[in-house]
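Quick one: the structure is below, and I'll ask about it shortly.
Here the complex is missing a single protein chain, while all its other protein chains stay put.
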Amino acid sequence: MVVALRPADVDLVTELADASLANPVMTASGCAASGQELQQFFDVAELGAVVTKSIMRDARSGRATPRMAETPSGMLNSIGLQGPGINAFLARDLPWLLQHDARPIVSIAGSSLGEYAELARRVGNTPGVAAIEVNISCPNVEDRGLVFACDPVQAGRVLSVVRRDTARGVPVFAKLSPDVTSIVDIARSVVEAGADGLVLINTLLGLDIDLATMRPRLGGVTGGLSGPAIRPVALRAVWQVANALPGIPLIGVGGIRTGVDALEFLVAGASAVQVGTAIFNDPHAPVRVLAELRTELAAHGFARARDAVGFANRSAARGVLV
Amino acid sequence: MVVALRPADVDLVTELADASLANPVMTASGCAASGQELQQFFDVAELGAVVTKSIMRDARSGRATPRMAETPSGMLNSIGLQGPGINAFLARDLPWLLQHDARPIVSIAGSSLGEYAELARRVGNTPGVAAIEVNISCPNVEDRGLVFACDPVQAGRVLSVVRRDTARGVPVFAKLSPDVTSIVDIARSVVEAGADGLVLINTLLGLDIDLATMRPRLGGVTGGLSGPAIRPVALRAVWQVANALPGIPLIGVGGIRTGVDALEFLVAGASAVQVGTAIFNDPHAPVRVLAELRTELAAHGFARARDAVGFANRSAARGVLV
Amino acid sequence: MVSTEAMVGRGAVQVDGEVLSNKRVGVYHHLTLVADGIAERTKPGNFVALSVGGATSAHLLRRAFSIYRVRPAGVYGGTVEVVFAAHGPGTQWLADRQPHDAVNVVGPLGRPFALPKEPVACALVGGGYGSAPLFALAEKLRERSCGAHMVLGAATESRLFGALEAKRAAQSVTVTTEDGSVGIKGLVTDPLPGLIARHSIDVVYSCGPMGMLSAVTRVATAHGAWSQTAVEESMACGIGVCMTCVLPVIGDDGVTKMVRSCVEGPVFAGDKVRWDDIGTIPAGTFGAPGMGGH
Partner (left out) sequence: MVSTEAMVGRGAVQVDGEVLSNKRVGVYHHLTLVADGIAERTKPGNFVALSVGGATSAHLLRRAFSIYRVRPAGVYGGTVEVVFAAHGPGTQWLADRQPHDAVNVVGPLGRPFALPKEPVACALVGGGYGSAPLFALAEKLRERSCGAHMVLGAATESRLFGALEAKRAAQSVTVTTEDGSVGIKGLVTDPLPGLIARHSIDVVYSCGPMGMLSAVTRVATAHGAWSQTAVEESMACGIGVCMTCVLPVIGDDGVTKMVRSCVEGPVFAGDKVRWDDIGTIPAGTFGAPGMGGH
């Protein structure tokens, strides 16, 4: 299957429900703020999309510090969704992205169905928003603080209100947590509720102990594990959901650091990928991954990025060992 | 709290329900076979216990190769519980351990309640067995192949039959999977069903893609993720369960590589630790971790290993920042 | 407070650096990297973020170091120098680097020390390796005809950095050590009030452990001087995108915000930092109290 192909000739366009992106590489929510800080390293307009830090209705101070701990090939964070609230975001951050020709995917987070609906109405009807990503890894204040993402019913409810209140033509993606017994069950539920696609995965719940204080290291006690350490878990989630829900666009995220990693996610079933923690290691990571992905696609004979999507699933289904 | 203490003076004895061990360091199931192969590097009798590879009633050929993939700070395995079956184990492997003065903790695995019961009767009544570890991360052939460890009810049933059929005085430990929405729910259920303690955690489900074949790399498609990469997840599980079920002995496992790691698990609530994947990196890892743990305990002023167990939980409960 | 536009880093580059030299100085390591493009952009108080562990590294996060010195491209290309203590695996790895080894550099990062507009007298207070960024600052102050009086302190002599160099760089030098092994036995805050009074100091710059910065700020404020402090908070990205490095700082509007020390700092007006509340979200902070989620 290896055909001589020049990287420059590879068609990188990817289709995510109603959104067509120039290429499949995005930033991961919370790892690129709203794009401004990365502009000194590369032009954010080069990316398929910029996914913004999850925005809530109101301003949030986040959790106490320390907010991070380095772990083997990864890190824990407990930021607690610090942010300025939706008004400031729409007034300041979104316009910046649009002025700079970036494709913004806006991540929203709420602590009640009403908050998600309000965010959907405000964000999902603002011109220029390429898609909405719904971060459901938040506690539901109306249901004993249980995390939406952990319950298929609650997760479905969030997606149904967000889909209802978002303009047609603006795809709504649900971002799922891997900390569940069956990610396929959650995926199915949010898709039935109206999600146009899925983002897999958010961080894994972890903890670190600081022996100097004999206490959990993070101010928030537990935190989210990210980075290459979790890549096999993310890839598994993509593979499982791609097999269970063929045809639903998936965006892979978790430990992606190179073009090889990105291609693995594509062939496992993702139509696009997000680069998160790798940015902290290499601020150029998103554009480097994009360039490397182009080279890898060519080297493996894929004339179009779309042809790689789900390749491993299809060959598995045919029982073919390519 | 730092008191000058000589490592040699630290009392390492740990209590795990009815079992009292000379020290809190063990091998992890499946990472030390039945001890023989490690004897060329160190005397297995030096360890608190040797946990044997999970044994099933019948011989098992395991899964097709490749059975492993290296991942950042970790690895995936899909061994598929290859083993000789309980008869050969009791005839050959267990006697070897006893002859060499090791404390054997025998890990058992079944595909039905009946198999678990049979294994418990055979192993749990053999003199010299220090404890039974029940690996419940197996599909239940009688329940659509659902993994016992993922359902509180099924997990509880396994522990109740094993506890019933194991001799009094031989503690029964349930080894839990982290791939669940609430590990505390599973923990509670198996403890109510009779488990004397818990082993936290088994591997995380992961996947790797081989771009040379464009297929999942492992013969078993998905595999178990282990190694330092997962340590924050294991530590979180220990912390959560220690807080939810105080007084239940816990054995921590997942990515432990150094004495510092081991002490972190102790202060997070584990009474003992297991060293698994680190053995592949360093065949001396279990005794090295033991020696380093002794030094760390002394450096932090713990005269007895037991005093460190749950230290962080207690200081958290008091609201004290030590 | 400063506007967002100003807070967003604009001048940093990422370059493959190469070790030119790596020398022991007391308990510290003085590392010189060839890294083009850093020098031209650097102002006193900026820092660099170095990757550690090489191609096979399990350590993803960069380590932040104050810039000690820079030289624009010459025989070797531009260089940047840092002074650091080896304590964890990342700094240990850096300590082991040999000439020609590769170290990736991102910088210059952060907001530099604000400089006085008038030729006023200044105190520059450094704790341990915290003195490193003060030498370039002293030079800039001299260019503006500001007096530069240095106070260097450490636990013991081997933990002092640059006492000799300070003699060239500053108008006066005061050294303190906690064990009295050299200079005045005590803390940097002991001689500070006298120094401020003696030289009519208007601005006190400081860099060092958080406890020291807090104490220096208290002394400066009590004596009517401005304080500029370079803080050290745990950083995951160093470039403003992750929100890990925050601390509570009072804005011009009087409201406390959790601000990023990597882009809005590391230099802050000392009297705006809520030193005693670091590690908490003080009541009344913009957006507090938060609820779960991560």
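When the chains are written out, they are named A, B and C in that same order, and each has its own residue count from 1.
Throughout what follows, a residue touches a chain if its C-beta (ideal position, glycine included) is under 8 Å from a C-beta of that chain, and two chains touch if they have at least 3 such contacts.
Predicted model only: the values in this text are computed from it and were never measured.
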| item | value |
| --- | --- |
| Shown chains touched by the chain that is not drawn here | A, B, C |
| Residue of B:19, B:32 or B:183 touching the missing chain in the full complex | B:32 |
| Those residues of subunit A which, in the complete complex, touch the missing chain | 72-73, 228 |
| Touch residues of subunit C, complete complex, unshown partner | 52-59, 89-90, 92-93 |
| Interface with the undisplayed chain - residues on subunit B | 30-33, 36-41, 53-54, 58-68, 70, 72-75, 77-85, 92, 109, 111, 135, 137-139, 141, 145, 147, 203, 219-220, 223-224, 227-228, 277-284 |
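Note that only the chains that are shown with their structure count from here on.
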| item | value |
| --- | --- |
| Closest chain to the centre of mass proxy, which here is the mean CA position | A |
| Interface with more contacting C-beta pairs, comparing B-C to A-C | A-C |
| Distance from subunit B to subunit A - Cα centre to Cα centre, in angstrom | 33 |
| Averaged-CA centre spacing for the pair subunit C and subunit A, given as whole angstrom | 35 |
| Overlap residues in subunit C, where contacts from two or more other chains coincide | 58 |
| Junction residues of subunit A, two or more chains touched | 72-74, 223, 227-228 |
